[in-house]
Each structure stands twice: as structure tokens, then as C-alpha cells.
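All protein chains but one are shown in place.
Chain nomenclature is as follows: A and B, assigned in order of appearance, with residue numbering initiated at 1 for each chain independently.
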Amino acid sequence: MSMELRRRLFDELDRIELIDSHSHINPHQPASRNLADILGYHYYTELAHSAGVPKDRIEEPGLDAREKVRRLFACLGRLTNTIQYSWFLEMVCVLLGYSEPDRVLDDFEGIWELSERRMASPDWENEVLARSGLRSVFLTNDFDDPLDGFNTSRYVPCLRTDELVFHLARRGVRTRLEEATRREITDLAGLREALGTLFMHFTAKQARACAISLPPDFAPARVSEGRAETALADLLRHDESAPATQRRAVSNWVFWTLAEYCAEFHVPFDLMIGVNRRVYEGGVFQGQDLYDSRVSLIQYAGLFNAFPQVTFPVSVLASVTNQELASYAWIFPNVVTHGHWWYSNTPTYIEHDASARLEGVPRSKQIAYYSDMYKLEFALPKFRMYKRILGKILAERFVIDRGWSEEQAVDLGHHVLRGNVDRIFGFGSEPA
Amino acid sequence: MSMELRRRLFDELDRIELIDSHSHINPHQPASRNLADILGYHYYTELAHSAGVPKDRIEEPGLDAREKVRRLFACLGRLTNTIQYSWFLEMVCVLLGYSEPDRVLDDFEGIWELSERRMASPDWENEVLARSGLRSVFLTNDFDDPLDGFNTSRYVPCLRTDELVFHLARRGVRTRLEEATRREITDLAGLREALGTLFMHFTAKQARACAISLPPDFAPARVSEGRAETALADLLRHDESAPATQRRAVSNWVFWTLAEYCAEFHVPFDLMIGVNRRVYEGGVFQGQDLYDSRVSLIQYAGLFNAFPQVTFPVSVLASVTNQELASYAWIFPNVVTHGHWWYSNTPTYIEHDASARLEGVPRSKQIAYYSDMYKLEFALPKFRMYKRILGKILAERFVIDRGWSEEQAVDLGHHVLRGNVDRIFGFGSEPA
Partner (left out) sequence: MSMELRRRLFDELDRIELIDSHSHINPHQPASRNLADILGYHYYTELAHSAGVPKDRIEEPGLDAREKVRRLFACLGRLTNTIQYSWFLEMVCVLLGYSEPDRVLDDFEGIWELSERRMASPDWENEVLARSGLRSVFLTNDFDDPLDGFNTSRYVPCLRTDELVFHLARRGVRTRLEEATRREITDLAGLREALGTLFMHFTAKQARACAISLPPDFAPARVSEGRAETALADLLRHDESAPATQRRAVSNWVFWTLAEYCAEFHVPFDLMIGVNRRVYEGGVFQGQDLYDSRVSLIQYAGLFNAFPQVTFPVSVLASVTNQELASYAWIFPNVVTHGHWWYSNTPTYIEHDASARLEGVPRSKQIAYYSDMYKLEFALPKFRMYKRILGKILAERFVIDRGWSEEQAVDLGHHVLRGNVDRIFGFGSEPA
């Protein structure tokens, strides 16, 4: 019974038109052109590398796309167990229409040809969006992105701020900020104005969120203007050789100021908490980051208290932090649970974490899932993976354990998959 | 098959007469007088607040009980997914006898009237106890509670010691201690005598436990008498402006001395580990506490070693600490697992944590569950939630996976739900 129930619930959930609240899509080239755009995704290159393919086989300069895919294909047999492989399989079978899942590993040629043919279709982007049930997709935009030349209803701008908070000591970052905002950064007032200019620019282009990823040891704190002014002066003079305490003071000041602008511009501030960058120095592109799971949301208590008017959709990298996230969202009106991020985006952790959220956090305060994708084709298998798990949780923990009707269960699913995205990011019900 | 098995096991477990080893019941007013006593529980007010009801709508001075409930009721639709809402539903349907669960959200008037009528019955308290299968309920008594005017077999006193350990720097706390014990606290000897007097008073009134909740950074340590004497002198002179190191020394000394008295008076010492108080300053009453899950029972190793003759029923706030708890109870004879506390008292965490305990800790060293309730009506849905999960674990992990008979499974359930409470808190088999 439970399997049929799960399937029925999945089918209903799969009809929901989605807004994907976090991705890395390039709006000028959103869909893949060939399999290299798929298997070149770090989720595959890093697994292939981990499973024994040397880095220079994957990242050889001038490597032809087809040859790169051929090499990665040869390694897939060692990855068939992974959920990432199941995404690949679903893309190949459902989106490309390949009909023999059991032959995939042995048919590099056939699949490569198929992908080239299908992806060359001028309507491929629309087809993928339609097949995936995607209405809109959030982007991750550099602060100096002009945000021109694409439909911002379909591809929703989002101001990514890692560089501003953590790398302002780099002269190149400051120069880009000066050029993007046409302001000189010679003191704190100038920096504040520049940041405000970014918010003006982004919100004028329909940006719906400000976002940042944060290392486990970051603990935001308010820094006085005087302290920040001195620290910034040091940083402007010495760039990256400015003392760590000064750079940290500037980081904190910028972060806090971004939160102030989020309040002023009514923009949610997405916090993605817990990543250590470049832990594996010999790793492939984007396959070098890991984490220290010893992080606590208590580090953010001061922030949540200081900005009751800002909504913080929070993602955590480690499943062991999920209970804190659920508890903080249960207590703080301005904390919202946000998706299942990266190393926690595998079924066992999603099931454990999503169950806990669904049982303890108000239904209006959960954004179930986002794709984090670089190419549109990934939304379908990733969201489906999530919806299958959600169907399982709703079947077992709500319909069976709590006697809910299937309608009630689907309604909850709708709420967390779509309704909350609309409300929290301010889409209202107007058509795209 | 598994569903019927689960139901049969639940039915058997549901017959067990319970002793609830931790609650916040007021023995002079144990049952609710109306729905405001139910929905006024912080589990609802904090969720409503988190879901968007302004604090002053909930805590408006002079707010009429009915109006308060009306306002909270209006928000329940955003909380239907939570397990806390399911408790409410079960109270309304099973205890109040409301027959249409699907209409609850829309029938504030009807349910309010029903609750007023039912709760006004002079036998309501006894009816709730009987319906819930409760024989006795542990209290959480302030150290200066006279413990008069109630039946201590039914409502079992428990000496709560947070204030003594953490707030002795407050002049008001010391004054209350002096008045309660009729001793002057001018030096360590006086303080020690005062604490001993509390134990005499409490045990004379049939208290069965000493209890305390502890922040994640607390690590009990023995402090020499000389060091403690100096620290106490500072604290008596400067109250809360005494240096943190001095206040910490006094905390440690008082905590250690309480453990000594637990040994002397043969009283278990309930440790509730991991809460940070007042993390969310803008929260509603009792809805401000959260935690840092980075705590380890290694902090208590010295204590467990120093007091082999004291039983420590230990509760942990975060599920990530549960494996340590199970391991410490597996090794230390004097460590007992104790219930599923607060933010870990939701089905997903209970299931994971209880399963691990049932598989690794001697059956004689587990106290399955306590209600933590403020009003008697909560015992029924909370214990039932637990018993449903226990039924599921016993069905799946013992009867199915390990080939146990249903009798063996129910016997294990009885052991952890009731038998261990009797033995550990010294009830023997005498009737209440």
C-alpha cells in the first residue's frame, strides 16, 4: 500500500509548477550544448577524480568536449551507486529520451550523438523548462553583473556577496566594485554608498535575494564605525597583507551593512552556512571544498536578533546542523529553512532532515528545495529526487502515522515546494 | 503486516500505568481551566510567534483568555504540520471528546465552549489522570517551595537547582535560600548547611530527584574549599558584578556539593544538558531558549567518575549528542538515558535516538520518556506519540528484524516505560 501511496503523492507533487530559489545558471546560456556541460559539472568530475581519474585527464588544456566526456564516461561504472549517477541516468532517459537505461554505460557514442542532436534544437531551453515544470529560476550573480539581456521574470537575479564580505582586501575586487558602482572606495562612507548602489541596481532588475556562503568559523558581529574605518584604511593600504584582525573587522562590517540594506530594500538574505574553501588543493575545478561540521547557529543569534525585519532563508552544509536549523526556524520568526545543500543533498540526509523540519517548523517557514544547478537539465532529476523523498515522508509520517488525507499531504507539499517561495521572495500570484 | 503489528504493540504499551519522571505541573492547579492553559503553552505561543503573530498580540497585558485563544487559533493553520499541533488535536478529540478533527481549525467557538464545560467539572483532574494512565507525576520545584498542600504520592517533588548553581550571585536568590533554610549564608560552611537543609526538607516530603538544566559550555569540576571560600566572599560582596571566574568557581562548588548531597540522601541527580537561555531576546515567554549542539559528555566524565554511588538520569537537548549519551550509559553504571527533551522531542529524532538506545544500552538503564508538561492534558498525546514510535521500533527492529515474540517486545517496552522508573527513583512496588 505504502508504495502506491508514495507514487500517488509523488505524481501530485510532480505537477506543481516550480520556482527554483537557488541555482548557478548562466542566463545567457542556461541549457547544455552537449554532454560535456552535464558531465563537466563538478559533481561528476570530482567523483571521477576521487574514483581514480587523474586531474590532468579531466582538465587537460584544450581538451575536446567529446573526448572529455568519453574519458568521464569510462569511469561512470565506479559511480553507479551514487545518487549523482541516478541524476545523470534520469537526464539521459527522460530529457534526452534514451530508452535503454541498462545500456547507458556501454553506449557513449549513441548518447553523445543523441545529446548533440537534441540539445542543438533551438527550442531545447524551453523544452527543458517545460518538461521540468520550472517557471522561474534564481541566479547567483556577481555583484558587478550588468544583469542585461535576459528575461528577469524567468531568470531571477540574486546578489551574491561572498567576494564583498571575504575578499575586499583584493585590489581587483575593489576595482570591480568601483567600476560597477561608479564610486570611489576611499573610506567607509564610500563603501557604504557603493553597497547601496548595488542594491539599487539589483532590485531595479527584479533581484529577489541577497546571498552568501559562509565558512564554519564565521560569527557575524556588529563593528563600530570607528573600528571599521580604521580597518578599512589598513586594508586599502595593504590589500591582502593587511592584518587578519583588520580584514575580519571589514568582513564583519560589510556583512552587517548588507543585512541593513536587505532590511531597507526588503530583500531576504540567503545564508549558506558551513563551507571551507580549497580544503583539497589538488582537486578538480569546484571539487576542492569541504567543511568542518562543528558549526552552530548560535553564531548567528546576534544577527537574527538585530534584524527582525529581514527574512533569512538558511541552508546548512552538514546534516548534523539541521536540527539547530529546524529549532532556530521554530523559534525565530525571521529564520526560514532553505533546501538541502550540497553534501547534504543525498537521499538519506534529505529524508532525515526534511522529516525533522516538517514535524517541527511552521509550514509557512520552509522552502523545501532548490537545485543549485549550473545547467537547466539538472532541475528535473534533482527536484524529482526530492519529491520522491517528500512523497515518502508524507506517506509514512503524515498519511499513515498521523491519519492525514492525501489531499492534506499534497497541500503541505505544495506549501513547502512552491507557496512559500512565492510569499517569502515576494512573487505574489501575478503571472511570470 | 507491520502496521497491524505496530498497532497491537501500541495497544499493549498503552495499557501501562505510568509514572511521569519530569514535568512542570503546578500541583495546586494541575489541570487546565480552559484552552488558554493549553494554547498558552510555550510550544504553541512560540510557534505562533515564529509563524508571524506579533508578540504583543499574544502577551498583551490584561488580555482575556478567550480572546488570546481566539488569536492563537487563527494562526493554527500555519502549524498543522507540526507534531505539536497533533498533540493539540489529540487533546481536543480524545480528552475533550470533540468528534470532528477536520473541523477543529474552523470551530474556535465550539471548542472553546466544550473546553470550558468539560474542564469545569470538579473531577476533571482525576479524569485526565485516569484517561492518560498516569499514576504519579514528578514536579519541578523551586528550592524554596514549601511542598505543602498536595499529595506527594501523586505529585512527586523534585528539587530544581538551576538558580542555586547559576544565580547565587543574585541577592534575591540568596535571600530566598536564607529564608527557606533559616540559615545565614556568610561563608561556605553556611552555604553547605543551607543546601543540606534543602535536601532534608525535600526528602522529608518524598522528593525523588534533584534536577538541573545546564548550558552547553558547563563542565563540572571540583573546586577546593579554599578557592570556593574566596570566590563566595567576592560574590557576597559584589553580587552579580563579581568577576566571572569567581561566579564560575561558586557554580562549580555548589554543583559538586549538590552531587555530594545526592549521594548522601540517595537521590538521583537529573542532568538536562545543553540549553542556552535567552538566545532570542524578542521571543515570547519561555520561547527564547535555544542551544549550541557542540557539547560533549566528556565534560561530565570527571563527575561520573567521582560519584559512582549517584545515579545520573541524563537528558540531552540535541539529537547529535544522543550517541554519546547511549555510549556513556553503555559504559558508566551510574549513567541512565532519560527521555527525549524539548527540541529532540519530535518523532524523527525520537525514533533515531530511541532505536540507538534500545540497541546498545542495558534495558535496565533507560527511562523511555517523560512529558515535560505544564498542564496534565499534555501527558496523553505526548506519551502516546512516544508509544507509537516505540511500537514502531519494537515491531521493525525487534519482532521483524530480530525475530522476537510480541510478548518479549511488550516486556521491553514495560521495562523502559515504567519498570526502570520504579527502580531508579525508588518506588518499589508499593501502591501509590
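Worth pointing out:
In this section, a residue touches a chain if its C-beta (ideal position, glycine included) is under 8 Å from a C-beta of that chain, and two chains touch if they have at least 3 such contacts.
Bear in mind the structure is a predicted one, so any value in this text is a computation, not a measurement.
The missing chain, though absent from the display, is touched by one residue of A:16, A:83 or A:114; that residue is A:83. The chain omitted from view is touched by exactly one of A:97, A:282 or A:428, namely A:282.
Across the entire complex, the residue among A:46, A:163, A:270 or A:359 in touch with the chain not shown is A:46. Listed for chain A, the residues touching the missing chain in the whole complex are 3, 46-47, 49-52, 78-84, 86, 276, 279-283, 287-288, 290-294, 318-320, 343-344, 346-349, 352, 388.
In the full complex, chain B touches the omitted chain through residues 294, 296-298, 301, 304-305, 308, 320-321, 323-324, 326-333, 352, 355-356, 358-365, 397-398, 400-402, 408, 412.
As a working rule, only the chains that are shown with their structure count from here on.
In whole angstrom, the spacing between the mean C-alpha positions of chain A and chain B is 39.
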